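In this view, the complex is presented without one of its protein chains, the others remaining in place.
Labels run A, B and C following the written order; every chain starts at residue 1.
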Amino acid sequence: MGDRIELDFPARPDYLALVRTVVTMIAAAGSKLPDTRIDDLRLAVTEACANAIDAERRLTTGHHGSVVLRCWVEPEQVVIEVHDGAGGFDPDHLVPHPPPQRPDRLQFERGLGIPLMRELSDGVEFRAEGGGTTVRLLLTSDPRR
Amino acid sequence: MGDRIELDFPARPDYLALVRTVVTMIAAAGSKLPDTRIDDLRLAVTEACANAIDAERRLTTGHHGSVVLRCWVEPEQVVIEVHDGAGGFDPDHLVPHPPPQRPDRLQFERGLGIPLMRELSDGVEFRAEGGGTTVRLLLTSDPRR
Amino acid sequence: MASSERDGWAVLALSGEIDIATAPRVRERLYALLAEGRERLVVDLDDVGFLDSTGLGVLVGVLKRVRTQGGELRLVCTQPRIVKVFEITRLDSAFAIFDSIDGAVRDGSPS
Partner (left out) sequence: MASSERDGWAVLALSGEIDIATAPRVRERLYALLAEGRERLVVDLDDVGFLDSTGLGVLVGVLKRVRTQGGELRLVCTQPRIVKVFEITRLDSAFAIFDSIDGAVRDGSPS
């Protein structure tokens, strides 16, 4: 069945280092994901948490939100959910970047987070939950690519 | 007001290393506790979590419990609560150890955890909560001792 | 972030983990070099342990500004875990990436 670990932390960038440490330790101890796959996991989770933190901090309520990281660690796979309460968005209507050859690609300094998550994971799902967003990332020890 | 961080983890000894890493990182980043005081915090929290894990594992229900670590980090102090759902106990009726000079002291290989927590912390409280125990540890940057 | 001078290039060596917490300082530092009129920049990523999309975005922004000023930006990057981030975003084709500072400051096109 695997282990379940949950971490709730303040929606602040300086907590990303803690998130990476936790995810790295639990994946290394509880799964057979090779190191390169744990690198992928660390980056995908950082992107999801950075988006959650950004969204929480865009709220003008002055309320300092928190972000919830939920992890399920099994020998062959790690599932991580990142949940925020920052209102949500529509992941199917994001403007894609121009290809890197086109000079106007350089106008886009942002918008790489979700494409990176999709490339790095064996599955990414977004769902609305509790007035915000939950991103679910699946990484297996034997990736499809 | 300070930061609040919560970690839920399976009641297994191999999670103690993760707990120590989390507690060390958040105390180093968010409080002014000196390194030696963070050492004390790490040991006190390990003792509290080890007791919670022991108690969860003594349950014969075959249910694999979890332990909850709740942290409040402020510049001048760190408060950590360790919660288990393992039935509880009476912390006021523990048998004290004989002094180290007496030869029968060596009969006691256990029972050092709670005395250590009391020595290391600026305050320890036990309370019954949710069918189990919550231990609350307070460590300040400027200890009373 | 240690910066130095090599054959007319301003070399900035980054280290540690670059994410939304630390990228702003990297951006500031690079923009300060541009503001000083430095037009030929080498950014050494070989001591970087982690690079996220915000870090990539900073480099894209610097590349754009450098080009506008008629200057040049070169990266030094050999660590597989960092190279991979450029590859999967296809930004390896937007940047001039070199194996060493020596290689980067030598004239000519990327090897």
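Please note the rule applied: contacts are C-beta pairs under 8 Å (C-beta built on N, C-alpha and C of every residue); 3 or more make two chains touch, one makes a residue touch a chain.
Just so it is clear, the model here is predicted, and its values are computed rather than measured.
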Neighbouring shown chains of the undisplayed chain, as defined at the top: B
Absent-chain contact - pick from B:Pro34, B:Gly87 or B:Pro115: B:Pro115
Residue, one of B:Met25, B:Leu43, B:Leu59 or B:Leu138, that touches the chain absent here: B:Leu43
Contact set of chain B toward the excluded chain (per top definition): 13-14, 16-17, 20, 36, 39, 42-43, 46-47, 50, 53-54, 99-101, 105-110, 112-113, 115-116, 119-120
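Methods note: only the chains that are shown with their structure count from here on.
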Touching chain A and also chain C, the following chains: none
Reference chain A; chain at largest CA-centroid distance: B
Gap in Å, rounded to a whole number, between the CA centres of chain C and chain A: 25
Separation of mean Cα positions, chain C and chain B [Å, integer]: 46
Averaged-CA centre spacing for the pair chain B and chain A, given as whole angstrom: 31
Multi-partner residues of chain A (at least 2 other chains): 14, 17
